[in-house]
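Apart from one protein chain that is not included, each protein chain of the complex appears where it belongs.
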Amino acid sequence: MDKQLIRLRINGEVHEIALSPNRLLLDALREDLGFTGSKRGCDDSSCGCCAVLVDGTPMLSCVALAASYENCKITTVEGLGGPGNLDSVQEGFAEMGGAQCGYCTPGFMIATKALLDRNPNPTLDEIREALSGNLCRCTGYMQIYESVKYALERHGSISSSVRETPSTQAPAVR
Amino acid sequence: MADGVSQNGFSIIGKPLAMADAVAKVTGIGKYADDLYVPGMLIGKILHSPHPHARIRSIDTSRAEALAGVKAVATGNDARNPYGILPIGHDERALALDKARYIGDNVAAVAATSAEIAEQALDLLRVDYERLPAWFDPEESMKAESGWIHEQRPHNIEKEYHHVFGDPEKGFAEADFVAEERYYAGEVNQAAMEPHSTLAIWEPHDRLTVHSSTQVPFYLHRTISEVCEMPMSQIRVIKPLIGGGFGGKSEIIPLEVAACVLAKKSHKPVKITYTREEVFLAHRGRPITIVYLKVGITRAGKITAVQARVIQDGGAYCGYGPVTVLYSGALLGAIYDIANVRYDGFRVLTNKPACGAMRGHGTVNVRFAFESMLDQLAHQAGLDPLEVRRINLLKAPCITANSLRVTSYGLPECIEKVFERSNWKEKKGKLPYGKGVGVACSHYVSGAANPIVRSNMPHTTVHIKIDRDAAVTVYTGASEIGQGSDTMQIQIAAEVLGVGVNRIKLVAADTELTPIDLGSYSSRVTFMAGNACLNAAKDMRDQIFAAVAKKLGCPPADLVAKNDRIAHSTDSAKGVSFDEAVAIALEFHGALVARGTYAPPESARGGNFRGAGVGPSPAYSYSAQVAEVTVDPETGHVHVDKIIAAHDCGKALNPLTVEGQIEGSVYMGFGQALQEDMVWQDGRLMNPSLLEYRIPATKENPQIDSIVVESIDPEGPFGAKEAGEGSLAATIPAIANAIYDAVGVRINSVPITPDKILEALRAREKAGQRAETNSLTPEARP
Partner (left out) sequence: MSLPQFRILQPLTLDEACRMLDEHGSESMIIAGGTDVIPNLQMRLFAPRVLIDIKPLRELAKIELSRDGLRIGAAATLTHALETPWLGEKFPVLSSAISTIAGPLQRNMGTIGGNLCLETRCRWYNQSKFWRQSLGGCLKKDGDICHVAPGGKFCWAAWSGDSAPAFLALGAEVEIASAAGTRRIPLEKFYKNDGKDRIALARNEILTAVHVTASMSGRRGVYHKLRVRDSIDYPLAGVAVAMDVDSTGVCRDARVALSAVNPAPMLVRAAAESLIGKKWSRELAEEIAHVAIRTGKPLTTSGSTPVYRRDMVRVFTRRALEEVWNSAQQSS
């Protein structure tokens, strides 16, 4: 199939590239534009490693056709912040052990960023819910919650209850 | 204690510290293998066998080779030398030569200018297979009289070991309670988030540079040399960032060799990255394990004898198999004081993907069986299961019945910590029906005392260099895979040299630049690379002290290195800055180059029976855990409310990463306990995806409370031992035992799915033992 010229707005810059219609946003980011921070972890939209913000909403770039996202503002992990100007979410994941192997980390940070932008004072259950489309194999999630807590404290609002909120997941026993 | 290092006044050791590569990871700057793109790079794809067992009569590559964009096609003939991680198990080829031995076995590979063309080329390969009878069940496979998966392995038995320590018969005769059960553990996969990826670059002068997602660059280096028939000196292996290993990248994975063969053949850079399905087919996870276990205890709770017959379904190739089955035996009883042990271990071949060394290698499934049975026996004897564990503790330092040397033993403290934190006394047997608590323990090696390839060379070497910029560069072969290996060595070097961590630059896991380390497996890095780094740093410190002492006119022993200064220990005004000290030392020595090595002491290397080489370690970690669960008796659904995990890591060099390792281990144990299972049907994996192979996500994952216990090992770096694996094995039986406490049924097969619980509850109901709510203990129920 013939390539088409596509304009993608990534991290505040417009990139014009020629892409086949079947080019996934993830592959366009990684292979055509060098934004390798977004990762591929699965092949069935189940792991969240590829998450990017599309107009502020976290989405899976592995099931997004690049051509369908021409007019959207896309933010990848590279767009959150770089060395020297880390976003508070990045700082949290770096400082509190949220990143062990680091492979799922961009996706988790994208989901966290979207959460905190909408809800600056989430409970632990809300954090769990917001991150429940991302998989991490290293941390057991506890230090990810600590990382989110760190980030939201840096956001200026403190939730003292983060680690202590009891889970509501337990089924009722009659 | 490592000499000259006290436990007091650390500047950096023992402080929670962000990982050295954290910023690279959170900014997306850090590169994993699949993030690497080089000009002219080809994409490689592998053709997999659709048959579980088939003779390959011929492969017609002509149509694929003729496809525009295809630059190389490789088959088994391009890499005929067999390999394997163990010297006794060279039974694998990256591309099958004669037979395909499982659905997914590697048959041919292509390199093309794009992934699409490479995939098209696979469709053009024509393979003529002759199907052969196949074995899928290990106990059936052992009965095979002919047509073995590997002709040199009669009855499809890869290896069997038979060990007797003490007098098991006498032990059982002394027991007041004896239990005998069959336990079953389904197969699990590491499922690291990063699928394997290798970039092999053909370089000028017929050299090969390989960037690969490996936990074992050194073994990869050796294997490429053997398979590609190139001297090691022509090959460079570089480990980029690794997106999780857990043992899934701790032996040579077919794509690594295939990429090298294709690069050599095409004289181009070739990258192969697995799909998630291929990750499951390459596998190397924890094998299906069947455990026939018999344990006896006295009325007082003392274990008198243990007898285990363990059958592991290893899949189609040897891999680490003999080591796995030996670890199962070696660590089965050695956590407690048990004099009489009989162990019969069988590693069996079947026509399925090869198993390997998954986190908690060899210990996890037997620990599930043993700790479940101990719980059962405690209830039979009317004893508190936690108390039974106290009764059977070792008295360290000591040598176990199977000749393992125990130098530090924090298990008693671990047990007391979880006893207190869980409020055990108020909860055990006292929660309402449907709620329960369970306890279990586990332990693990801090590296193997005997290397895979026997030699008297060190297991790890570290170099340190300082030049006029006064930066400290540590060269280490150790492989950071997310566990904190780099950070740990930076901390050690900074502590010893008395400088800030920012001054330390670490170059790791590049065979051209760094000295050897055997790899990140069996939890060996903190103990071994940590000790080598400590030795190198002390060597460097001694060199600097010698020069500065001369300048200051005092004995070197009077100097201390702290806060970026080298100064007199009692007169701190008498001293120089670290930068000045470096200049003085360069004038004195000419060059500042230091080295350190580590090899386990002879006393740690174990007994001298057949198979004694596996199990011995310079030190062991210990874990005790209490799980709290809620079981819905109507659906069988288990919710793990909390897991309290205390882990003896000797000394937490970095408490942040130690806790991360404990929590990650518990998480993985939780997954295996309740929801992870590779489902096989006629050798076909039914769930090769992260959608259907269900590693836990945030909402069902339990709260994990990690507790660090520090026993200060006499030989560990600053007293440290392993932290990354030992906790996993306790989680599964702790959950199983908590389920028993909650609803009074024992499920001896993992994963413990809701249907198994429901079936057991119904069976009990049928047997007329209807459970009453609110009764105090399960066994008290009529």
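We call the chains A and B, going by the order they appear; numbering starts again at 1 in every chain.
The rule we apply is simple: a contact is a pair of C-beta atoms (placed from the backbone, for glycine too) under 8 Å apart; a residue touches a chain by one contact, two chains touch by 3 or more.
Every value quoted in this text rests on a predicted model; they were computed, and no experiment measured them.
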Hidden-chain contact residue, picked from the options B:25, B:48, B:302 or B:565: B:48
Which residue of B:66, B:686 or B:763 touches the chain not shown here: B:686
Contact set of subunit B toward the excluded chain (per top definition): 48, 50-51, 103, 115-116, 119, 275, 277, 634-636, 675, 679, 684, 686-688, 691-692, 694, 696-700, 753-755, 758
Missing-chain contacts mapped onto subunit A: 1, 20-22, 24, 43-46, 48, 51, 57-60, 62-65, 67-68, 107, 111, 129-130, 132-135, 169
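One rule holds in what follows: only the chains that are shown with their structure count from here on.
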Euclidean distance of C-alpha centroids - subunit A vs subunit B, Å: 28
Interfacial residue positions of subunit B with respect to subunit A in the complex: 18-19, 21-32, 34-35, 37, 190-195, 241-246, 275-277, 432-435, 481-484, 630-635, 637, 639, 641, 656-657, 659-660, 663-668, 689-691, 695, 697-701, 703-704, 706
Parts of subunit A lying in touch with subunit B, wherever the complex brings them together: 30-31, 34-44, 46-47, 49, 76-78, 80-83, 86, 90-91, 93-97, 99-106, 109, 127-129, 131-144, 167, 169-171, 173-174
